[in-house]
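Complex shown without one protein chain; remaining protein chains in place.
So, subunit A:
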Amino acid sequence: MRIVIAEDAAVIRDGLSLLLTSRGHEVAAAVGDAESLYAAVAAHGPDVAVVDIRMPPTHTDEGLRAAIRLRRDHPGLGVLVFSQHIETRYAAQLLAGGSEGVGYLLKDRVSEVSEFVAALTRIAAGATVLDPEVVTQIMGASRRGADLGALTGREREVLALMAEGRSNTAIASALFLSYGSVEKHVTQIFAKLGLPPSPEDHRRVLAVLRHLDS
C-alpha cells in the first residue's frame, strides 16, 4: 500500500511511519498540516491517507475538512481520520460524502498496531471502519430506541459490529459464530429495522447509521 500520513505531533508521525514501513508498506509522505497533505496526495497518488483531525493552524477540525475535500477530489482514495476524542458529528460529516473507503478511529486504537494496520488495509480496499466507541455513542444517542429494543442481545452485538464496518466473516470470528448464523442475524436485523438488505458492507454501514440517526 502507498500511504500518506498527516499528523502534527512529530512523535506520532514518526511512530506511524516506522510501523507502516516495518509492515512492508510505502509511506510516500508524512506531513504536519492540511495544505501539505493536499500537495502530497496530488504528488504521490497514494492508496490511503491517514489524517489527524486536529492540525495547525487552528487545531480544531482542519483534518476533517481536509479528509472530506480529499474524498471529493480523489474518488479512489481511502481516508482514515483519527482524533483524540470521539465526536459523533465528525463521523456523520465524514460519511455524508459516502461510506466507501473511509474510516474514523480514536488515536488510542493506534496503540494496537496490528488492528490499526488491518483497518487501514480494509479502508484501502473500500470498506468502512468506525471506532467501536463511535458506534456505542451513536447507538446510545439514537432515537430509534424502540427499534433497537426489538432486537435480541445477540442481534444488537451483530448490529454494532456491522456499524463498525466489519464483514460477516469478521463478525463471525469476533462473536464466535458460524458464518451462516451471522447471515441469518443480519437478515433478521434488516427485517426488524425495516431496511432493505445491502449487498456491500460499506453500504450497510451507511444504511445502519442513517437509520440510527433518523
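In the analysis below, contacts are C-beta pairs under 8 Å (C-beta built on N, C-alpha and C of every residue); 3 or more make two chains touch, one makes a residue touch a chain; residues count from 1.
Simple rule for what comes next: contacts and distances are computed from a predicted model.
Only one of "FAD-binding PCMH-type domain-containing protein", "HEAT repeat domain-containing protein", "histidine kinase" or "ABC transporter permease" fits the UniProt record of the hidden chain, and that name is "histidine kinase". The residue touching the chain not shown here, chosen from A:16, A:68, A:139 or A:206, is A:16. Set against the missing chain, the residues A:3, A:110, A:163 or A:208 yield one that touches it, A:110.
Think of the hidden chain as still there; on subunit A it touches residues 8-9, 11-12, 14-16, 18-19, 22, 54, 59, 84, 107-108, 110-114.
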